[in-house]
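Complex shown without one protein chain; remaining protein chains in place.
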Amino acid sequence: MTADIRTRRSPLDGWAERLAELAPAVEVAERPFRTHVTLRLRDAGRAAAVSAVLGVELPRTPCTFTRGDGPHGPVEVAWLGPDEYLVLAEPGLQRTLESALRQAIGDASGAVIDVSAQRTTLTLSGPKARDLLAHGCAIDLHPSVSPSGTCVQALLAQSGIVLLVRDADAGEFTVLVRASFAIYLATWLLDAGVEYREYREVPV
Amino acid sequence: MPTGNPPAKPGADLPDHPSFLWRNPEPASSYDVVIVGGGGHGLATAYYLAAVHGITNVAVLEKGWLAGGNMARNTTIIRSNYLWDESSGIYEHALKLWEGLEAELDYPILFDQRGVLNLAHSLQDVRDSVRRVNANRLNGIDAEWLEADAVKEICPIINVSPDVRYPVLGATYQPRAGIAKHDYVAWGYASAADRLGVDLIQNCEVTGIETSDGRVTGVNTTRGRIAAGKVALCASGHSSELAAMAGVELPVQSHPLQALVTELLEPVHPTVVMSNAVHVYVSQAHKGELVMGAGIDSYNGYGQRGSFHIIERQMSAALELFPIFARAHLLRTWAGIVDVSPDASPIIGLTPVDGLYLNCGWGTGGFKATPGVGDCFAHTIANDKPHPYNEPFTLERFTTGALVDEHGAAAVAH
Amino acid sequence: MQLIPCPWCGPREEVEFHYGGQAHVSYPADPAALSDEEWARFVFFRDNPRGPFAERWSHTAGCRRWFNAVRDTRSYELHAVYRLDEERPVTT
Partner (left out) sequence: MSADFRLPSGGRIDRDTRLRFTFNGQSLAGRKGDTLASALLANGLHQVTTSIKYGRPRGIMAAGVEEPNALVQVAEPFSEPMLTATTVELCDGLVADGLVGHGRLDTEPDTARYDAKHAHCDVLVVGAGPAGLAAALTAARAGSRVVLVDDQNEAGGSLLGRDDYLDERSSDAWVCDVIAELAAAPDVLLLDRTTAFGAYQDGFVLALQRRTDDLGFDAPRHVSRHRIWRIRAKQTVIATGAHERPIVFSDNDRPGIMLAGAARTYLHRYGVQVGRRIGVFTTNDSAYHAAIELAEAGMDVPVLIDARHTVPPKLSAECATRGIDVYPGHVVTGTEGQERLTDVHIRSITGGHADTVVCDTLLVSGGWNPAVHLFSQLGGSLRYAPELGAYVPGESLSSARVAGSAAGAIELMACIEQGAEAGRAAVTAAGFRPAAEIPVPFADARADEAAATVLWRVPGSENAEEDTQFVDLQRDVTVSDVTRATGAGLESLEHVKRYTTIGTAHDQGKTSGMLAAAIVAEELGADLADRRPTTFRPPYTSVSFAALGGRDRGELYDPIRVTALHDWHVAHGAEFEDVGQWKRARHYPRQGEDMHAAVLRECRAAREGVALMDGSTLGKIDLQGPDAAELLDMLYTNMMSTLKVGRIRYGVMCGIDGMVIDDGTVIRLADDHFLLTTTTGNAAMVLDWIEEWLQTEWPHLRVFATSVTEHWVTVPLVGPKSRDVLAAVAPDLDVSNDAFGFMTWQDAVLDVADGIPARICRISFSGELAYEINVNAWDGLALWEALINAGEPYGITPYGTETMHVLRAEKGYPIVGQDTDGTVTPQDLGMSWAVSKKKADFIGKRSFSRAENLRPDRKQLVGLVPADPTVLLPEGAHIIESDHLPEPPVRMLGHVTSSYDSAALGRTFALALLRSGRDRIGEKLYAPVDDQLVPVTVTETVLYDKEGARRDG
């Protein structure tokens, strides 16, 4: 093996420092290499089996996600469509989860696809996180409308995202963005957040 | 090296309209030809029917005010540099008529041949553009391919830097293309037709088309029944509804198309610039305002209003091309209803109903075709036979597959 | 910026959606059996009413589901949205 070969590289490799400039108003960080598995399941009868594998119920309400600790550690399951879920887990679990889920759905109508590198994960929190998102996202993120556990697929600026509200009151969010859009989105966040860098109240 | 026409003098006072334009007659009980739709096409058709074919017992029925539809809402771009022979045929016919129209109508239509640039932003745009330029030249239409620096010479305010998101890789240029003042054109046709005896009847909405034994006999209107030997439809976005009154179905869909103007500005923009890739269509009108067309809204609509996000997007695109526009102000937005056909080409000609003639599906191309289609449609009506220029644009082409697909190279072809 | 109520995700801005034209136009069971006229009708001809129009939309930037809507093409008001497996509801 050649010595100078670098190994894994996430879409926002090298951006941590720049993203940190938005702190403390907004803490933005990439959480690279997390496990993302798309689960398609039309047969509701298998939901229990899937839940058992994950240790988390599948979200039943559109635009929500569930979370919990299970055999594979902390897992979130995001509702992406009436028969479509995105299972989010710690890095390195794609093979394990893929086969476990496949087993759980058995011969039911469904599918399991490892999409871990399709999107990367950004976390946003801090007193201005909600404001920052409001510059580019038309979703109403007021806690009364988007409480903790909300998961929406929407546009942030000109990029499609999956947005998870981890803690509505504290303003903690997870944004999943397609890998090819990650640099665009990071650039946009830095630009949109420029006012918040000097964290002080600006005239509204 | 081509050079741009010197900027027309925006801000110069517009010429006065004449002190008499038209009568406002009561509708007669019967006409040889009833034209439904008092927009540019309807008025031009009436004029040529009277002037060329001597058919003067003609009424133009307009449900609102004359030329108040797309004629009042378009960006007035005139050009003939279309890709296919069929399209360039009718548009070039129109352009030649435009060149003599002021004299013909004795009306100051302010036709200003300041040239039109169609920008290319990708390698495929370049291929398509060169293809179109070559086709135009072989069809006898003035057309040139310009590299970015030559584009800059014609229109100095364009940003041709290679560093922008979608750099200008070049442009096609048609020097004879330009703009005219739409109200003046419409009123020129209207008053000329009126002088020749055509009745222009406003606030008269057609509510039904009468047929008997497969032949049209008249129309019912909000101002009563009017018998007609022939009925010609020139109703753009409302064509589907009208044709359905005679049992004719059309493969067109009506969509909102928006446009906007700025405040009056000193001359900055000497030509017309179109960029299909980023949906910017801009010229500086005679008074000095920048006139811009936007992209078509995706959904069907008759509301004469579109979505503002399309305008916002267009602003971003315009600023990439013309940084100097940053400080210009949007003063007014509006929308027209364009009838879009599957191949982005018009449908002109006879219908399965005898004596009923169709002219629709122009999408965004209607204004520039006005004299050409007026002349050809009048010919079609007078002779009950298509003019050679509109022969390819039949309704039957959708069955045979002989489409004139202008999507590829014309896109949103303002 | 109109809101379109996705049957699953609720009201979202129109930019998240893709327009699919007239609803309830099925792909012919046996295209080979159709005349050229009939085939052309399926391929190119769609209703274009001024008023309520049953049409298809897809929530492309959201749940990627297609659904139907009855929308008034004059006012752009959405009278109803319904899933593809549902009948067109009666609207006024």
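So that you can tell them apart, the chains are marked A, B and C in the order they are listed, and the count of residues begins at 1 in each.
One rule holds for everything that comes next: a residue touches a chain if its C-beta (ideal position, glycine included) is under 8 Å from a C-beta of that chain, and two chains touch if they have at least 3 such contacts.
What you are looking at is a predicted structure, and each value in this text was computed from that prediction instead of being measured.
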{"item": "Chains still shown that are in contact with the chain withheld from the display", "value": "A, B, C"}
{"item": "Among A:E27, A:E57, A:E90 or A:E195, residue touching the chain not depicted", "value": "A:E195"}
{"item": "Those residues of subunit C which, in the complete complex, touch the missing chain", "value": "1-3, 11, 18, 20, 26-28, 30-32, 34, 36, 39-40, 42-43, 56, 58, 60, 64-66, 75-77, 84-85"}
{"item": "Interface residues of subunit A (partner: the chain not displayed)", "value": "1-2, 4-11, 32-33, 38, 40, 42, 83, 109-119, 131, 134-138, 140, 142, 145, 157-159, 178-181, 183-185, 187-188, 191-192, 194-195, 197-198, 202-204"}
{"item": "Positions on subunit B contacted by the hidden chain, ascending", "value": "10-11, 13-14, 17-24, 64-66, 68, 72, 85, 89, 121-124, 126-135, 137-141, 164-166, 183, 202, 262-266, 268, 287-288, 307-308, 311-313, 315-320, 323-334, 399-403, 405, 407-409"}
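Here, only the chains that are shown with their structure count from here on.
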{"item": "Separation of mean Cα positions, subunit C and subunit A [Å, integer]", "value": "31"}
{"item": "Distance from subunit B to subunit A - Cα centre to Cα centre, in angstrom", "value": "48"}
{"item": "Whole-Å gap separating subunit B and subunit C, where each centre is the average of the chain's CA atoms", "value": "29"}
{"item": "Residues of subunit C engaged with two or more neighbouring chains", "value": "1, 15"}
{"item": "Residue ranges of subunit C in contact with subunit B within the complex", "value": "1-2, 14-15, 18-19, 21, 36-37, 40-41, 43-50, 53, 55, 71, 73-76"}
{"item": "Touch list for subunit A against partner subunit C, complex", "value": "62-63, 80-82, 84, 138, 152-155, 160"}
{"item": "Parts of subunit C lying in touch with subunit A, wherever the complex brings them together", "value": "1, 8-10, 12-13, 15-16, 61-65"}
